[in-house]
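Here the complex is missing one protein chain, while the rest keep their positions.
Presenting chain A:
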Amino acid sequence: MSEPPGAAVSLTEAPPSATDAPSKPLAAQRVLPLRRPGRWIATAVVLVLAAQFVHGLVTNPFYQWDRFGYWFLRPTILDGLLVTLEVTAYSAVLGLLGGILLALARLSKSPVLRAVSWIYIWTFRSIPLIVILLFLYNFSALYQTLSVGVPFGPAFFTFDESRLATDIVVAVVGLSLNQAAYAAEAVRGGILSVDQGQHEAAAALGLPKGYQFRKVVFPQALRSITPNYVNQLIDLVKATSLVFYVSLLDLFGAAQTMGATYPGDIVPLLLVVTVWYLILTTVVSVVQFYVERYFARGATRTLPPTPLQKLRTAVSDLRDRVRREAAV
């Protein structure tokens, strides 16, 4: 910045060094990319190992790929998958909503709300999920009716427990209670990451409190909430396998039951479950990429490229490079 004007070095005037072709000005010389032989060796080693692994996976009779093919799209398995998806979807949405409320309570000015939220989060992060699920399961068997009202006073609503508490409700409630406690921390972290100046600008403009949160703070918070929450979502997808213990046949439960009936097929059934969970996680990750990209609007000067755009630039770069190499 404070460079004196005379100090600028003009490349074309640089004295030719002894090793260079003396006639060519430096600016016209091509820069040779650095060769990295180590990288090529490492690549070769990894490729060999990967090929070995895949070969083993495919040819080892232990995996019984024909049985895998038989089970993969069986109705029992697909029914289980549907239960998994259903429980995950409900718990993800309810957990996030609960998490937002808990986070707002935790950040509120009211000491009572703050304490309630803190105790909730503390409790549900401490109790193992399976314990919560079994509690709820037995609770629903224990109490025939559940009423909402003043303690020891009149009841406002009464649910017939046995009707309400179908197994799926128990599963969703249990997972949501657990999920909300973790989501609360992700949401709180996101809200805290929003610059104080944003709150001040919103307040100075006189924007109503609810509008400030919905349109100014929360959309910006979502940028850092998303990766954290997706992490929990992936945990949740797998945590749904615990609902098997409250007699709900999810993907894992279905495979487990089939495995009990066909003991010889346990390994291919576990493979079926693995592949389905891989697919679910992949879908979540792809959605995450686009959601994050959406929330990055305005946060960066240019949006990160989508994989398709990346591929396209890579191909055109390669083409340019080949053309350049050919020209020299």
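We adopt the following convention: a contact is a pair of C-beta atoms (placed from the backbone, for glycine too) under 8 Å apart; a residue touches a chain by one contact, two chains touch by 3 or more; residues count from 1.
We adopt the following convention: contacts and distances are computed from a predicted model.
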According to its UniProt entry, is the unseen chain "Tryptophan synthase alpha chain", "Amino acid ABC transporter ATP-binding protein", "Glycolate oxidase iron-sulfur subunit" or "Permease component of ABC-type sugar transport system"? "Amino acid ABC transporter ATP-binding protein"
Determine which one of A:128, A:227 or A:298 touches the chain that has been left out. A:298
In the whole complex, not just what's shown, which of A:208, A:227 or A:304 touches the removed chain? A:208
Of A:121, A:216 or A:269, the residue touching the omitted chain is A:216
By the contact criterion defined above, which parts of chain A meet the unshown chain? Give residue numbers in ascending order. 195, 197-198, 200-209, 211, 215-216, 219-220, 295, 297-301
